[in-house]
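Below you will find the structure I want to go over with you.
Excluded from the complex is one protein chain; the other protein chains are retained at their positions.
Labels A, B and C are assigned to the chains in the order they are written; within every chain, residues are numbered from 1.
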Amino acid sequence: MARMMKAAIFVEPGRIVLDDKPIPDVGPLDALMRVTTTTICGTDVHILRGEYPVARGLTIGHEPVGVIEKLGSAVTGYSEGQRVIAGAITPSGWSNACLCGTCSQDGAGTRHGWKAMGGWKFGNTIDGCQAEYLLVPDAMANLAPVPDTLGDEQVLMCPDIMSTGFSGAENGGIRIGDTVAVFAQGPIGLCATAGARLSGAGLVIGVDRLPDRLAMARRMGADHVVDSGRLDAVAEIMRLTEGRGVDVAIEALGTQSTFEAALRVLRPGGTLSSLGVYSADLTIPVGAFAAGLGDHRIVTSLCPGGKERMRRLMSVVESGRVDLHAMVTHRFKLDDIERAYELFAHQRDGVLKVAITP
Amino acid sequence: MARMMKAAIFVEPGRIVLDDKPIPDVGPLDALMRVTTTTICGTDVHILRGEYPVARGLTIGHEPVGVIEKLGSAVTGYSEGQRVIAGAITPSGWSNACLCGTCSQDGAGTRHGWKAMGGWKFGNTIDGCQAEYLLVPDAMANLAPVPDTLGDEQVLMCPDIMSTGFSGAENGGIRIGDTVAVFAQGPIGLCATAGARLSGAGLVIGVDRLPDRLAMARRMGADHVVDSGRLDAVAEIMRLTEGRGVDVAIEALGTQSTFEAALRVLRPGGTLSSLGVYSADLTIPVGAFAAGLGDHRIVTSLCPGGKERMRRLMSVVESGRVDLHAMVTHRFKLDDIERAYELFAHQRDGVLKVAITP
Amino acid sequence: MARMMKAAIFVEPGRIVLDDKPIPDVGPLDALMRVTTTTICGTDVHILRGEYPVARGLTIGHEPVGVIEKLGSAVTGYSEGQRVIAGAITPSGWSNACLCGTCSQDGAGTRHGWKAMGGWKFGNTIDGCQAEYLLVPDAMANLAPVPDTLGDEQVLMCPDIMSTGFSGAENGGIRIGDTVAVFAQGPIGLCATAGARLSGAGLVIGVDRLPDRLAMARRMGADHVVDSGRLDAVAEIMRLTEGRGVDVAIEALGTQSTFEAALRVLRPGGTLSSLGVYSADLTIPVGAFAAGLGDHRIVTSLCPGGKERMRRLMSVVESGRVDLHAMVTHRFKLDDIERAYELFAHQRDGVLKVAITP
Partner (left out) sequence: MARMMKAAIFVEPGRIVLDDKPIPDVGPLDALMRVTTTTICGTDVHILRGEYPVARGLTIGHEPVGVIEKLGSAVTGYSEGQRVIAGAITPSGWSNACLCGTCSQDGAGTRHGWKAMGGWKFGNTIDGCQAEYLLVPDAMANLAPVPDTLGDEQVLMCPDIMSTGFSGAENGGIRIGDTVAVFAQGPIGLCATAGARLSGAGLVIGVDRLPDRLAMARRMGADHVVDSGRLDAVAEIMRLTEGRGVDVAIEALGTQSTFEAALRVLRPGGTLSSLGVYSADLTIPVGAFAAGLGDHRIVTSLCPGGKERMRRLMSVVESGRVDLHAMVTHRFKLDDIERAYELFAHQRDGVLKVAITP
């Protein structure tokens, strides 16, 4: 009989509950990870609310830190007991999308090899990591050993928000001396702020409505912060840049108003790097878009995954370049995950990220 | 007293007339070109209709082929009598925008050095070339000698539509073996089709409603053409690509429906390269945009200008890579330019491009 | 008892012989291909001569066309009997090198995940395809179905020389209107010539000493050819470019003299794209290198592999963009492969590529 474990399961819109589930079997290319720390993502809240549909009974969560419990028969190069993380996105490595450099759109198993968002499997199309154990597919492409010098919470941001936020800076093509505005300073936006600073931006401007987040934005590298609850963010950014506008604007919320503001502050020839998950059609204002003649670029990113990405992000943490650890504001046992969702979903008590330990 | 010349002048919405105007004085950095051939652009029709506002009394036209009549006192490296073209976009070379690699957004003379569409001067912010003479600013950055082997009509497409259409392919980042769809096969779209073919696309699909244009699309390099008047272009492109979609979609009309169709046929991770001039806000459908998580890119281009761009385009013509000359369907004297506008604005008689000779 | 097959085996420097060998067993991630057509590469001749060391007893060859005979237990998405090719380079997809976009330096199984030339396995570190059967590792990353419309010889160049030659053009960053010189017009150089033309070069100059090869260079897309046996190639290219030099120079032989000539014809800011396999240290002449201040780039490429690369190359063939088929000058049965080596190694009878059919 299968051994059982605790897992946070989507039951129906409004209900994610902790329940028993069999510990999964390990296929030849898989690895079973014993989860030691995980967290809740804004996307999980969308799932909780039924705004992003997943199958009933699915285990939620895509940000795992843990220990290898068991390796598939064809997996080499790892040992059981090793501390590892896996990215939120787990590319196969062998799909056409992966071989073409677009791993997050991994279409392994589909006819053509591309699938929109196909690399996002944990807590979306397969069981996730808000559980005692996690089955990692294509383990050799995805398991990244954690350096001994780093604790669980120090690498907890690597699987998703650090990778996502940094990709906003990377895809924006930030050059040394660029001016960058980051719209919204939730966990992703804060990481985008840190990533912009790390990429050589000469001036980083963080925008949000919450004083705690603006304070954290400064800590993550913003030179200026704009309280969009009190000021017109577009006007304020144009003032701060003396009318020049920004070279790169990063959208990190997923709303029309932030998307539009990001476009309005761009200089001609600038890039809008979008990270948000949009839930409705977007409008591009023709004026801000210079009728299509402004040499503007709008680029989108889904969190880069895979073991090499994780290795690089951990090396950045290890070198002390960023301290995202400060974003862990609350800690819960897995047994209390329902309370953690309650707190996180309502953004109570200044919560940024929670650490969940099974 | 100033010598006079004939010029096509914008009087008011609905009226562009041929009238007398003084031949301009030549400043130190300018050159005076005697125009030998020019043409009418779709943008000029927008100006005629009052859809794109310009000053009353402005000479229209931005596609000049001619002969150097007089050089400014500080201009070196050219000789009077030399055959030259200048791009539709005439960058100064010395603005911050130019020095940063975004010449078309040239803000020479502005506070920060960037100006949306600022490189487009002829027939927009200064007098254009539908006239006997044309004053070319920043002559050393913009005059490109025409090889003896090439006739006027062979280089007539270089200043605007060839440069614009090709930039749609270039900015799309086409790689060898890509599948590319080009939406609309007017002059710009036809050049984008030729540019996609020239850039190594493995499969080029041209879309339009007019049989003549679809026939020309084949001639310019389309492997398949789709008559969007008879078929659902999105469905047909998905059929032709066996469900994969395209790597790069080029929009060459400037409407919501072509923009949206271009997005709908993109594979995850694909690029929408937009060339159209939009006259209203655009909507991005959230589904086709994969909620912002599809690693899509939307890039826009304004016609690259400057003498080096012109030199390269002429070298492509000289090597026989493309024969855009075939797009000149009608010829008029400058004296008959009002009739030419009449024909071109109503797209009568299968007109693609007209050649106007003063 | 193992079933046996014929295979061309490296015995010792100077001797590659056809001998019996067991048909290999199929591991979970492998596929067994029945080879229907293969060929001999210049590299194989280096192996034959002992200039490139491989293990005694190894089956040679890395350019397979065939039919799937048997699939590993974990391989999905293919069916036995399907016509396929695999690239000369067979990336795992899951090494750090692959996940970082440098698949040819695949270090699957090594400590850090990178290994110089590690993606080249067939006929180098594992048995190759000059045999009746071939074991393909990481089959899901490497098997590319052949379209029904294409015959074996039409896709025979895809695994190596087309992929390698084209990568010379791609890595050179050729832009529309560039002038490109290709040094040496052997099979790789001819493919580089075709690739340069396909990438939008405005002028392509092919250099070689053999009239047959120069004739083939013209057929593959060279605008000019230079007989370096009769003329000083550097001087002639400077003459053809009127002193400007070339934007991109492709080296496709692997000698000091071609490498140096490629550097000498580069304009300031140009790129030397190197494809050759060098057998001795190279010298960079300080003058041609502008003392290191010329903004020159020297880039090298190892043949890109993987099923997506193969798919794209076959789509280019299918669209009729290139006809590399013309390079197959001789045909042999596998039983006669020793004679084929004899002909090919001595470049007798105008041989370019041979087709070998088991």
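Definition applied: a residue touches a chain if its C-beta (ideal position, glycine included) is under 8 Å from a C-beta of that chain, and two chains touch if they have at least 3 such contacts.
Everything quoted here is computed from the prediction, not taken from an experiment.
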| item | value |
| --- | --- |
| Contact with the hidden chain (one of B:18, B:45, B:140 or B:326) | B:140 |
| Absent-chain contact - pick from A:112, A:209 or A:312 | A:312 |
| Positions on subunit A contacted by the hidden chain, ascending | 166, 169-170, 175-179, 195, 198-200, 202-203, 223, 311-313, 315-316, 318-319, 321 |
| Missing-partner contacts on subunit B, residue numbers | 28-29, 73-74, 76-77, 91-94, 96, 98-101, 103, 108-109, 113, 138, 140-141, 306-309, 311 |
| Subunit C residues touching the omitted chain (full complex) | 97, 100, 102, 104-105, 107, 111-112, 114-118, 120, 242-245, 254, 267-269, 274-286, 289-302 |
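The criterion applied here is as follows: only the chains that are shown with their structure count from here on.
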| item | value |
| --- | --- |
| Rotation, 0 to 180 degrees and nearest 5, that superposes subunit A on copy subunit B via CA atoms | 180 |
| Interface residue overlap between copies subunit B and subunit C, same or different (over half shared) | same |
| Interface hub residues of subunit B, defined as touching at least two other chains | none |
